[in-house]
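Have a look at this one.
A single protein chain has been omitted; all remaining protein chains appear in their positions.
Should a chain be cited, it is by its letter among A, B and C, assigned in written order, with residues numbered from 1 in that chain.
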Amino acid sequence: MSSVRLLKYASRRLALLPVQLLLVSLIVFVLVRQMPGDPTFLYTGPFATTERVAEVRKQLGLDEPTYVQYVRYLERIAYGDFGLSMRTSQPVVADLRQRLPATMELILYAVVFSVLIGVPLGVYTAIRSKGALNRGVFVYGMTSGALPDFWFALVAIFIFFYKLHWLPGPIGRIDLLISKPQNISGLYTVDALLTGNWPALASASGQLVLPVATLVFIYMSLVLKNTRSAMEDMLRSEFVTYARAAGLPRLMQWRYALRNAMPPIITVTGILTWFLLGGAVLVETVFAWGGLGQYAVQSVVNSDYAALQAVVLFSAVFTMVIFLLVDLAYFLIDPRIK
Amino acid sequence: MAPILELRELSVSYETQGGARAVLSKLSLDVSAGEALGIVGESGSGKTVLVRSILGLLDPPFRTDHGTVVFEGRDLRQLDEQSFRQLRGGSIALTTPEPRKHLNPLISIGRQIVNVLRAHQTLAEQAARTRTIELLRAVGIPDPERRLAAYPHELSGGMCQRVIIAMALAHQTKLLLVDEPTAGLDVTISRQILDLMHELAVSHGTALMLVSRDLGVVAHYCRRVAVMYDGRIVEDAPVEAFFAGPAHPYSRQLLRAAAASRGKRGAEKRVDALAEPARTGCPFRPRCPVAVAACATAVPALQQVAAGRRARCLRAEALLRQELAA
Amino acid sequence: MSSDNPSLPATPLPRVGQQTAWRDFLSFTRQRGGFQLGLAIVALSLGLAVFGPHIGPYPTETALPGMPLQPPSWRHWMGTDVSNMDIFSRVIAAPRIDLTIALVSTAIAFAGGVALGVISGFFGGGRGVPKLLSEGIMRAADIIQAFPVFIFALALVGFRGPGTENVIAALAFLNIPYFLRITRGAVLQVRERPFVEAQRCAGNSEWRIAFVHVMPNALTPPLANISPTIGFSILLTSGLSFVGAGVPVPTPEWGSMIAIGAPNMMTGQWWTALFPGLVLGIVILGYALVGDGLKEFLDPVNKR
Partner (left out) sequence: MAATLLQVSDLTKIFPVGGGHQLKAVSEVSFTIRRGEALALVGESGSGKTTTGRCLLRLIEPTAGHIQFDGVDILAQTQRQFRALRPRMQMVFQEPYDSLSPRMRVGRIIEEPLRMLPELDAAERQRRALEVLGMVRLGRAAYDRYPHQFSAGQQQRIGIARALVTRPDLVLLDEPTSALDVSVRAEILDLLSDLQAELGLAYLFISHDLTAVRRVCQRVAIMYLGRIVETGETEQIFEAPLHPYSRALLSSVLYPDPASRLSRYVLTGEIPSPIDLPQGCHLASRCPMVEPRCRSAYPPMDRFGEGRSVACYRAQEMRALGGLTTH
């Protein structure tokens, strides 16, 4: 019964995806055309002859009308052809495939820890609205949102790596002297665990601590604040007051409130993931993480347009999938959604 | 009959940045077992706060400053949270206005009733379900077995009110606090609900404390009426006597205002019906057509003015005589 | 009205004109330390944006003679960087560029977002051309917000090339959907209120109702969000500059100063990146505090 309902909803929601993809691709297409000057010169160099320029223009399809160029562009991305990276001289798709797991590992741990810490803390501070913990959480909420993540990462490196020597330096995902674990999922910690490669597991975990801690510290307040305010709203709601008047135990009142606070908490987890994808760019750069974010930065700095375009497109698709999952979770929790 | 609920000098205030403001001022009131008492008052009179303070549901910025709430011989204000919890929804139950807002929107109504049942007695899941079906049937919900799985948004306002009543009367309820039973319901539906509530209360021997702004509801479903103004009881009388001729000028205004025909204004002094309560003396003074100089000195006491009738007015007896003469 | 919640007797206190509003604001401010702190920081940052480049003890874009990377001292309060530029002078000069970018981009985003938000909110659910317009605006906003903010900013600047104007354009563009949504949300509520229908009965045209009657009543949320958006824009600008996609060196800018100092953090010269970041954090905090305070002040629920 309810699984039929879910299937119906999911298929209806999924049907939106192609339209969204089309629009996203259009935006990226327009974005690419923001480039100053004629991209032909990127290929020919500034001193090419007019004939040479015309030839390259034709090769690139730039002599055709804009909409034809857009359709060609769609065809290419439909086949997964994003062109060659000018910097790595590899197909962009291969570059992405190599770097994606690094970013995913970072974001995954950051989301998991933000939720594991932020939600209980938010619930607790909503229930106990006074006390030192509450004041501490308030100050944390104010400051964490104001601090730049890349700066926080640098300060953390200075303290824990340079001063205290507790944690490894910003040299990527794994110690240079330790061989990478066999590639299964691409997430080093998971692969190391699966293959029982303990030295790799230890090193990969150690390398993860600072970047993940940075992201959690900076972005967790989003989850914390939203959980707290959703929970506070629900605790004040008529139905929790009524539950109290009907003699339900405290714990049950809190459960009623938490259940109704879940939809906003799920939404904010989606938003957090979306934010982290952006936030990871800078943190990856600081830690030389070798993921998508760092790739994006290098593409910008080196005017590697094909690569940049692919990263932007991917990040939008990733976001849409995340919000699709959020919608589905929402649907499962709230019977009022049709 | 001995009262089951005795309020003595109950004072509640509301904390604002400009200092505390009294919401209930030394309010004293009794409810006898099995009786139906109507509390009438307009917005801001404090009647909803009164209900909430009996159940100990007031949260800051509301604060109970003073007084006792004695239920069956126990002072509820001294009760520990655990015993009070057993009492709420057990011996004292509440029904609310706008019932749908007071039900958890994400949980089926069957589950919500089961939760209430099991909060008060040890009951196996299956037994609780059976009892829930009985209750739903008792409050006139058709096809109760199927309705167990329904969510509040799938039910009409009247049906939600019936669910609330089912929860309120699930136990040996001695006192049912009924807050604005007709708010948000259509005329024909609210009449059905009131009939049901009245019937169940009579058959269970439950005392009703019915809070409403609607004098018609009180006239037809209560035996006694207490009128509130500015956090105080200003009149307390048997229903028949009250509607035949109120002893307080505020009650008289209310009654005239609620009438279906305009009536004659007579030679009465015109007063501003919207004036704020006075801070000194009788609070009703600015709106009172029969006020005299003495009304400005102190808040009048709630005095016996006839058998079983109390009024908080210096001129109550004069008023009653006039009325009786007319 | 008192039926659902115990509430105070509704006493409409006399509140006449601007003077009372100002007095309300002062008494509100007096009770909130955080808001005062925020106002002070904002005022200071604005002051530095005007005078900062001129009041520092050393030049802001040229290397000083002598050894680079001097630690903080009486001569150099925040030390010097790898090119031996005085960090303090540069830190207080940075608001010039950072605030210009943030203020201009936020102003554009506010104007654009509010206008589009009123149109999309007021005409959504209607018919004909305005309805299509409203739908189109919303879909466009959805799609723009599908891109993670920083990546999109990076790409915009990446494709258009670095430089102040491009950073401003990118930030304005990115923040328009944000103001749009906030305004639209408020308009959707305001438009349901009966006074809108009353204006129809009074013979007003739909566009006049939207912009003369509805908009002024829907401005509170977007206004309260100006300050945090300025803070957020400063943060984004510094992030872009940190990776070399924003304000080019050697213009004093907090993000690029942190980037210059980054390698030194791993070799122990902590002052190079610490101070610019700390000041940056304090300024953003200031704008966030002001935003929170204004939100609370403008929220009618919190009044009394």
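By our rule, a contact is a pair of C-beta atoms (placed from the backbone, for glycine too) under 8 Å apart; a residue touches a chain by one contact, two chains touch by 3 or more.
Since we're looking at a predicted model, the values are computed, not measured.
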Touched by the hidden chain, restricted to displayed chains: B, C
Contacting the left-out chain in the complete assembly, out of B:56, B:110, B:158 or B:300: B:158
Given B:217, B:234, B:247 or B:299, the one touching the chain that is not displayed: B:217
Absent chain, residues of subunit C that touch it: 1, 10, 12, 14-16, 193-195, 197-204, 213, 216-217
For subunit B, the residues touching the chain missing from this view: 42-43, 156, 158-159, 186-192, 213-220, 239-240, 243, 253-262, 273-274
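Please note the rule applied: only the chains that are shown with their structure count from here on.
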Chain occupying the most central position, where position means C-alpha average: C
Chain whose mean Cα position lies farthest from subunit B: A
Separation of mean Cα positions, subunit B and subunit A [Å, integer]: 54
CA centroid of subunit B to CA centroid of subunit C, Å: 50
Whole-Å separation of chain centres (CA-atom averages), subunit A against subunit C: 23
Contacts with two or more other chains, residues of subunit C listed in rising order: 4-5
Subunit A residues counted as touching two or more neighbouring chains: 238
Contact set on subunit B toward subunit A in their complex: 55, 57, 85-90, 93-94, 96, 98, 101-107, 115-116, 119-120, 151, 153, 164, 167-168
Touch list for subunit A against partner subunit B, complex: 237-239, 241-249, 252, 256, 259-260, 333-336
Residue numbers on subunit A that touch subunit C, as the complex places them: 20, 23-24, 27, 31-32, 34-36, 142-143, 145-148, 150-152, 154-155, 157-158, 161-162, 169-170, 238, 274-275, 277-279, 281-282, 285-286, 293, 296-297, 299-301, 303, 305, 308-309, 311-312, 315-316, 319-320, 323
